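For this view, one protein chain was removed and the others were kept in their places.
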């Protein structure tokens, strides 16, 4: 199974591009560290999104060119960023009031596992000797209106990430709205995983085989 | 009793002047509406106090001359005020965080009654047909480090305001540190009312007669 | 393109529905969004629960809204006012409900409403008649009461300037309740004396980030409550 993953379905960039299509003009958006950050590169022409970063900035712009930028203008991943016009700075409690109070429209996050009821596990693999670290993930999934997950459909070892119930420690209960993978776009519904669309060249059966819970056809 | 009140003891200004002596240099101070406001006029030379007003200003200055001033630069009593250098504006929740969080050093308030255990009644006389109104009084007495009361020793009708226990609805329980009246300065202690000093020309007996709880001599 | 600037106060308040909880900013003459409140009176929504520190002055703004019979309940800290009998009369007649809240508790409840905090504890009101009906609990040897976060449907506030993203700066003590009321509202409507281009407010100086603002109305020369009251104006 794992060998085929590099050639079948969407690349990371294509996954990010697909997510970007679903975020309406004028949304306030928080993008998680890693693949989710790519989403900003693919926002369709004419849409204006405003990016929030937990460490106190609304109106975050792209990374500065080369090794430019300032050490005190960074994002939640501690990378240097720029400012878009109309930006604002605020302290951490105000920043998470935006999150907890439901003011952020969309958050795009990575995942270890997503369960068919929308449970998300993305902060810990629960290993005995790991140093636990959670950051803002639990606040984001509890507070943001719509949680999109962007992830490879399976792990590097070919294990499904979409599951009946998460075996890893949860980040939040029933919080995920939609999952974008290399193979498909899948909604979390009261009836479970609902296929929205298949990636080009991917069959329903192919996705179902790699999903550890029933998948409702589109 | 009431007839003598205009000639015996301290005037309102003298009471305010006496309070001002007890507020250390560098204190953050909230002065209630009415007589407490007079305190600011009598701060001894060389002391720098910073005045807080609940409606979002630290570094409040005196009233503007004549009918000067601006409609949107006012104090909690809704009177026009000025700014001292080093002032700052903030919203209501931050303003009361200063109060509730114990950041204000001294608050000077009026009173209907003060009980010997420090209970304060100053927001309602509990009349049946009165429209209840509390403002920020309960927040101030619950949050400010030191609560000073400035008040006439007795009501206009000659009734003592320093009592064994308040008959009026409470503003706060055990909150008053010291009471400044026309007749005396009195501390609230675990043993009850403790005389600190008599106003010039006033005898201990005279004050005790007008106090409805035991008064410990200085 | 994100553009939160609406064509008029009337348009901006058009969809306020009966029974809404409406927060109205301002403390005395500072920050009172008179024009938005008058537009709400014209619009006609009724059975409102209104949150403000007071109950208005004279017969303009909030006092006029109350006099017009649109307010079923006031949540405030100080309903007595120097220049208004409007609330008093209706209250005595049993025609308006009052929830009296200490000013700092009111501010914190509004902030909590905007910050996704359903309840918190405060020492304010412990042992007083305003503790009635509240849950008491001891932390670290001190008694506190539980208070609920207070979100709302609509906030009407006033600021000095906004850009089309809704970023706001205020004028002096007119700031008061506005930033937290913007946070607490599903729809925060702000009247500003000036609409400025995006990018012209220094990101360090923005007081209310645009995320908390849904609609901006340009009211170039806002009226002052105290002047209207002095002139004897009645908006009902």
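We just call them A, B and C in the order they show up, numbering each chain from 1.
As a convention for this text, a contact is a pair of C-beta atoms (placed from the backbone, for glycine too) under 8 Å apart; a residue touches a chain by one contact, two chains touch by 3 or more.
Computed from a prediction, not measured in an experiment: that's the story for all the values here.
Q: Could you list, sorted by label, every displayed chain in contact with the chain left out?
A: Computed over the complete complex, the missing chain touches A, B, C.
Q: Of the residues listed, C:28, C:116, C:166 or C:179, which one is in contact with the missing chain?
A: C:116
Q: Hey, which of A:46, A:132 or A:200 is the one touching the hidden chain?
A: The one listed residue touching the chain not shown is A:132.
Q: Which parts of chain A face the unshown chain closely enough to count as touching?
A: Per the touch rule, chain A residues meeting the hidden chain are 53-57, 70-75, 78, 89-93, 95-97, 99-100, 119, 124, 129, 131-139, 142-143, 169-173.
Q: In the complete complex, the non-displayed chain touches which residues of chain C?
A: 108, 112, 115-123, 137, 139-140, 142, 144, 148, 169-170, 172, 203-205, 207
Q: For review purposes, identify every residue of chain B that touches the missing chain, sorted by number.
A: Touching the chain left out of view, chain B contributes residues 25-26, 28, 46, 48, 50, 52, 57-59, 83, 85-90, 93-94, 96-104, 143.
Everything below uses one rule, namely that only the chains that are shown with their structure count from here on.
Q: How many Å are there between the centre of chain A and the centre of chain C, using C-alpha atoms for each centre?
A: 36
Q: Counting only Cα atoms for the centres, state how far chain A is from chain B in Å.
A: 56
Q: Quick check: what residues of chain C touch more than one other chain, meaning two or more?
A: 111
Q: Check each residue of chain B and list the ones that touch at least two other chains.
A: Where chain B is concerned, no single residue meets two or more other chains.
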